[in-house]
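Here is the structure we will look at.
Only a part of the assembly is drawn; its chains keep their places, and the rest are absent.
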Amino acid sequence: MLFHVRMDVRLPHDLDPEVRAGIVAREKEYSQQLQRAGKWPHIWRIVGEYSNFSIFDVESNDELHTLLSGLPLFSYMDIHVTPLAKHPSDIN
Amino acid sequence: MLFHVRMDVRLPHDLDPEVRAGIVAREKEYSQQLQRAGKWPHIWRIVGEYSNFSIFDVESNDELHTLLSGLPLFSYMDIHVTPLAKHPSDIN
Amino acid sequence: MLFHVRMDVRLPHDLDPEVRAGIVAREKEYSQQLQRAGKWPHIWRIVGEYSNFSIFDVESNDELHTLLSGLPLFSYMDIHVTPLAKHPSDIN
């Protein structure tokens, strides 16, 4: 079941640089683990912004919330989720 | 080069049903032709809305505008385009 | 799996009164059928508006879109869907 997710990162300017680097590194690892598991099939950078559009493939709403709220950057992001359905023109 | 596109269809209620059916059929054919050509790799229905999120893969901004403005539903849609870049966490 | 749905009805003023009455009657029947089937556990009128907040309980995003796009009033409504998860404070 697919969901469209927009994430906008809002890191405070006075965050300690080492703390920041640590969070960002853990975020990358966490994201890549979910990508390899097939849960997060697409992630694209929005040009010019510290933001991404992503597609998640999960079993349920609860699973999606668990994955998103586990993001190391979760408390520093605005996240907006849109549920997706198969489009009648889709050839796949 | 990838672009994220949101399309919201606004067909007038008093459109002749046959005219409407004709436009919608041509739209589907046009969309599937671009999908088969690899120009329109993803199209998803937004649940509950007469709208879609799509990903286009084109050579240039001009090519994208030519494809979008050629949509049979073009004059009946609100379209918003967002350019995408590779995300540093993307494993592909 | 639960979804929160807001529906705002926008019937054109020049719609034929009989056509209008027919659509509204079919909408009620369709809604009550889904309520009895357990798919649409809650529907509340928003005070002062021709709108409702509803909760749907479905198996998948695709099922939800099928149910919503089958509403007799579908082409006369703005619909916005929000996926819900279990709240950690929920006692049920």
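Brief remarks on what is shown
Which chain is which? They are A, B and C, in the order written, and residues in each are numbered from 1.
Methods note: a residue touches a chain if its C-beta (ideal position, glycine included) is under 8 Å from a C-beta of that chain, and two chains touch if they have at least 3 such contacts.
Just so we're clear, the structure is a prediction, and the values are computed from it rather than from any experiment.
The total count of identical chains across the complete complex in this file is 10, with 3 shown in place.
Following the convention adopted for this analysis, only the chains that are shown with their structure count from here on.
Centre-to-centre spacing of subunit A and subunit C amounts to 29 Å, using the average Cα coordinate of each chain. A straight line joining the Cα centres of subunit A and subunit B is 23 Å long.
Each of the following residues of subunit C touches two or more other chains: 3, 61, 64-65, 81. For subunit B in complex with subunit C, the residues that touch the partner chain are 11, 13, 45, 47-50. Residues of subunit B that touch subunit A in their complex: 2, 4, 27-28, 31-32, 35-36, 43-47, 52-53, 82-91. Residues of subunit C that touch subunit B in their complex: 3, 5, 12, 15, 61, 64-65, 68-69, 75-76, 79-81.
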